[in-house]
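One structure, pasted below without further comment.
As you look at this complex, bear in mind that one protein chain is not there, while each of the others sits in place.
Then we have chain A:
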Amino acid sequence: MKRINLYVIAAVLTTLVWGCGNNENANKQGAMNTSKAAEKVYVAPGEYDEFYAFMSGGFSGQISVYGLPSGRMLKVIPVFSQDAEKGYGYNEETKPMLNTSYGFVPWDDAHHPELSQTDGVPDGRWIFINGNNTPRIARIDLTTFETTEIVEIPNSGGNHSSPFITENSEYVVAGTRFSVPYPQKDVPIDSYKENFKGALTYIKADEPGNMDVAFQILVPGYDYDLAHSGKGKSHGWTFFTTYNTEESHTLKEVNASQNDKDFIAAVNWKKAEEYLAQGKGKDYPAKYVHNYYDEKTHIATSTTKEGVKVLIPAECPGLIYYLPTPKSPHGVDVDPTGEYIVGNGKLSADLTVHSFDKMLKAIENKSFEGEVDGIPVLKYEDVTAGTVVSGGLGPLHTEFDGKGNAYTTFFISSEVVKWKLGTWEVIDRAPCYYSVGHLMIPGGDSKKPWGKYLVALNKITKDRYLPTGPEMNHSAQLYDISGEKMELLLDFPTIGEPHYAQAIAADVVMKNSKKIYPIEENEHPHAIKKESEAKVVREGNVVRVYMTSIRSHFNPDNIEGIKVGDKVYFHLTNLEQDWDTPHGLSIMGARNAELLVMPGQTETLVWEPQREGVYPYYCTDFCSALHQEMQGYIRVSAAGSDVPIKWSLGED
């Protein structure tokens, strides 16, 4: 009793210190009145968040899913990296997802999640994300929160300006961050200007199972940094930022920042479709893979593709234009009406806003100041709508609230600046802790933002949390933007480096969330659908164990007749048909991860026993009151032994 009293006192005192700290303390935290902030992010036990937020994992290669406003982590979705927790990339079924034209690549650098859209509004069907290192784009199905498709981008050197979807999910795009010889060949690096080219790639995205490179546009050897597709009136166009228009190949830190202006490339992809229909696409050599996870067979297959259709701007007038934009623009963001194209010149204090209408007019009037490789360069003053004189430093990215306001991150001055579209006046500014990169407003790059919250995705964490040694998780910060002033509500750590993020109203997604895979739809070639089919089959030195799981036993749970040198495939079908009843499977000494099999699913673990003995296997995911009993034994005999194959569950 005494101890309880002490706890209560401690709790109350802590609350007091935390909740009623003096102003100095509040200022250091950067938050508004803390109890008011706490109220706004409090989601009571058993209640749901208002939004799903999908954070890129950066160098973790994954996507993590958070609830907003609570900042609670809901799930990590494995995408480009092996994930031992879920067996992704370890079990036989998902290994092909990580295949590339270079073979199995178990990691990537995932940057920009992008929700599928219908009529410019996030529709909650899928989310896409780019892999920057070995250029790829993945589709995640939001009924299962599983990665179901990955397509490699050929002839690209770093897929950064990607995926940035078009208004009806027709295409996701992929601009090369690092120009490379096109197609790849062995040349001296200092022949950059002569041999290096960029590729802007369009990938068909609206049909699961058929993601594929539709065409590439061959462009000068700049660095293509970020992109956004047009919407509304500008639907049919995509805008890519460029830097290194100097075409430098070394000491880019200095040499790629010489020009006062680089370009935003405006691509008319509807025009591209016309040129392709006219047969203007040239066949270039290319080799890339397409990986697809079939939800019925529960198996991914990887298919190698050859060749790509390429459009050359000089041969395709009207396909692409350059809009001069000051100071190495990083993000390019299109406002909800589709009229304003914001260039975030990262070496500048100001933002350049181009007008889509003015751009069309300048094109019509042929108001060009020059041409690069057949690409007309429009006159800066003819396309610019205005400049936001921010007072900040190092603008990177802009999102919109749907109420006529834009919000821009400033990396160097570590803040978010709110400004008004059309008048370009700065309305408010809020500090970030520390060094913000991307920002995210739910639906904030779409036609209809849910303009209630803003998340700043910070690059530097330092003293924001309890220290965890030299490395600390990157910090996200949630702001309330429903009023005139931005109000900091919450800090929460993220996984890897969440470059960009997207969020969507929870009800759009949750109503379609699947609870099980129906067992009768399971078409896995090694599935068994009832316990009476459990068996162990030897084919030479390959042994296949056809196994089932249900609370709380495996069938079979005793296996004999395995020999050293065998390759044992455990094909585990989870017979459960209820929500949240996965079973795991692990085997002592397996140089592999576990399986984690969802209800109605089949997965395969490969085990190559090395030593004689009897080895336990067990369920790794606590499944019932008798979970600890969910175990089996497998006997391994010497290589030449004549112990017959035998399996059983129970005594008969």
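Quick note on the criterion: contacts are C-beta pairs under 8 Å (C-beta built on N, C-alpha and C of every residue); 3 or more make two chains touch, one makes a residue touch a chain; residues count from 1.
Note that contacts and distances are computed from a predicted model.
Novice: For the chain that's not shown, choose its UniProt protein name out of "Carbohydrate ABC transporter substrate-binding protein (CUT1 family)", "Alpha-ketoacid dehydrogenase subunit beta", "ATP synthase subunit b" or "Cytochrome c".
Specialist: Looking only at the record, the undisplayed chain corresponds to "Cytochrome c".
Novice: Given that one chain is not shown, which residue among A:K305, A:K529 or A:R544 touches it?
Specialist: A:K529
Novice: So which of A:N558, A:N592 or A:S624 would be touching the chain we can't see?
Specialist: Counting the whole complex, the residue in contact with the absent chain is A:S624.
Novice: For the chain that's not shown, point to the residue among A:E50, A:E295 or A:E603 touching it.
Specialist: Considering the complete complex, A:E50 is the one touching the chain left out.
Novice: Residues on chain A that touch the omitted chain in the whole complex?
Specialist: Answer for chain A: residues 5, 8-9, 12, 15-16, 19, 35, 38-40, 42-44, 46-48, 50, 506, 516, 519-520, 529-532, 548, 550-553, 555, 575-578, 581, 624-626, 650 touch the chain left out.
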